[in-house]
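Pasting a structure below so you can have a look.
Apart from one protein chain that is not included, each protein chain of the complex appears where it belongs.
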Amino acid sequence: MTDTAKRTSRPPRVLVTKIGLDGHDRGSRIVAAYLRDAGMEVIYTAPWQKIEAVVKLAVEEDVDVIGVSSLATDHLLLPDLMAALGAAGLGHVRVVAGGIIPDGDEAELLRAGVNRVFHPGSPREDIVATVSHLAAQARATCANG
Amino acid sequence: MSEQPVQLPLPGFESARAEWRQDYDGRIDRDGSLRNRSGIEIKPLYTCEDWAEERYMEDLGFPGQLPMTRGIYPSMHRGRTWTQRQLVGFGTPEDYNQRLKTILAAGGTAGSLIPCNSVYRGYDCDEVELPLLGTCGAVVNTVDDMDLCYRDIGIGELSTAVNDPLPFTLLALLLAVAKRRDVSWSRITGTSNQSDYISHFVANHMFFRIALPGSRRVLVDHVAFCQEHLPGWNPISVVGQHMQQGGATPAEAMALTLCTAIQYAEDCRTRGMDPDVFLPRFTFFFDISISFFEEIAKLRAGRRLWQRIVRERFGAKNPKAWRFKFHAQTSGVDLTRQQPLNNIARVAVQAVAGIFGGLQSLHTDAYDEVLSVPTEEAARIAIATQNILREEAHLTDVIDPLAGSYYLETLTNQMEQEIEATIARIDAAGGMFAAVEAGLPQDMIGKSARVFQEKVDSGQETIVGVNKYREAEEPTTAPRPLERPDQSAMEAHLARFRAFKAERSQAAVTAALDTLARAANAAPGTPGQNVYEKVVEAATAGATHGEICACLRRELGFGQPLVMP
Partner (left out) sequence: MTDRSAAAAGADAGGKLLERLLDGEPAALAKAITVIENAGARAAQVLAGIQSRLGHALVVGVTGPPGAGKSTLVSALVGELRRRGKSLGILAVDPSSPLSGGAILGDRIRMAEHACDPEVFVRSLASRGHVGGLSSAAARVVDLMDAAGKDVVIVETVGAGQSDVEVAQLADVTVVVCAPGLGDEIQAIKAGILEIADVLVVNKADLPNAERTVAQLEGMLSLRDPGTATVPVIATTATEGHGVAELSDAVEGRAETLGGSARAGKRLERIRQDIADSAAELLRRQLNDSDDDGLRALCRSVQRGELDPEGAARRYLADYMGNKA
């Protein structure tokens, strides 16, 4: 087995977190369980994380994907998170967001580098497939970069 | 030419039932086993075998009488309709003032104040990122802000529900405004809507939180203060809505709410207060999901259990203490982003369940619940829905109109048992406070949320437009303009906030906060050291919301929301 092949066999590592002031956690708890049950290693945090803390955590845990759940407009801080990740050399880490994110804001988040936005009612399979695909992408980018 | 009428002898019960069973089984090909959200098996038919008239007095009685199943007042909605309480809050205090006036004009009969998320988290507007200010509620930090919220509105005439978590700074600011306007505190009526710190630890992880033991103490101080100074104020609203919205089943939500109420009542009694005096001021707040009969049964069973609990556990003799007064809100979790206009139908069904469940006050969700905070049009439709149900559909004409239904009465009894089983579990864990410290209700709710989601994911529970009857392309509504607080208005508000702080008497504020800190460190119940009294004094002296919260967070410790998936 080559080194790269082995690397892909390691379960994806995903951070599921919430930034800003929002405390809705029904969705983030469910999504964390989805990902665990799909064989991923999920680092789960309490709500209210500071951007600085998310970046530090992403570095230390060497995550492939960061999933931010936002239902009370805290997604407005996501562009700041994207910038902070870039500055910390985590450009390869993929970021997805989920929750209440109005259409108008979605376009802006995608422009800021967020890879995908999930809305209420998103099917489980879509979430799992997207995150695992993005994790593989993150690893490939990281290995080449 | 007329036919001869066919005369048949009445069949016997047994043989008719057997015949029906056979016909039924012949037509139903799948295993007909169904369960409601609380896990109770639902049969296809209920008869007098399940519930019979002999149980009338034991199970039902008359409205306003024990066991309270049929309602807590003799006249119920026929005498006094429910309060239409729409929650509003957005942007600056001026924005709130505008919205409130619109709601009152549209037929709303009471005001609710929803503060900004920054307020919930215990911060002033200068402590958080500007884009987050006022997006979900009004930014209210100072006595001046509160004055603006109620400009041209008589605070002595309006019943106000304030979404005001511990340490109740918003009520304190309101009382400071009353002083300023020379309105007697005895005319201030309403409810501390978010006094239930336990529900915040369990399922609402946003509201400002002092560590559990400190919260426990401040709540009791608050009740004592209100008892002394605010005869028209309900200091405690026990919130089952958070737990159910967080994922608890209807039965679990009712059980956990009752356990929480028991805890608060015990804490007040331990402080030496009289249950016959404080219990009549307890109010409740429930979620109404679209599981129609289950919700009606839940509310009726809750009413019956509460009167028993207060009599058996607290020896309450005052009939007012037996009344299970509650506000209810239609469930937002049942609403969908897909085909959003469908939500108008859902909300109507939920509201009917709540009305038949005997609520005292109702909030109907706007159909755009899943898109953002409601637009004005959506909020208007939500109120119209209530008006239609009341005045066009005549739902208020008859008290507890579904009573005596074999199904509903059976279900009410079964829900009651289910609720009691969970209460017993919490009792065994040492009561609600201890159970929450150990994380028991948090885990229960997470598990139930997953079980429900599992049913949605597998298609076992249908959600129209989401897992069935989907439309090809999404979104189905035109992208709508986003309502966001006007940034320049928010900046002006910030400037005004800074000016307020610069102009007030700093010495008076410092002294008031010192007094507050001392009270927080005194033993609970020490005469003259009521923490809430000091909060009100600090607010009156010009201390801001954030300063008061910071002081208590420092003195009483901060409680992290440590809930796992």
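Letters A and B name the chains as they come in the text, with residue numbers starting at 1 for each one.
Please note the rule applied: contacts are C-beta pairs under 8 Å (C-beta built on N, C-alpha and C of every residue); 3 or more make two chains touch, one makes a residue touch a chain.
Nothing here was measured: the structure is a model prediction, and the numbers come from that model.
Where chain B meets the chain that is not shown, the touching residues are 557, 560, 562, 564-565. By the touch criterion stated above, the residues of chain A touching the omitted chain are 1-4, 6-7, 10-11, 32-33, 35-46, 49-50, 52-53, 56-57, 59-62, 88-89.
One rule holds in what follows: only the chains that are shown with their structure count from here on.
Chain contact summary for the complex, chain B toward chain A: residues 117-118, 120-121, 128-129, 131-132, 135-136, 204-207, 245-247, 333, 336-338, 370-372, 446, 449-450, 453, 457, 463, 465-467, 475, 479, 482, 560-565.
Residues 16, 20-26, 28-30, 32-33, 36, 42, 44, 46-48, 72-74, 76-77, 100, 102-105, 119-121, 123-124 of chain A are the ones touching chain B in the complex.
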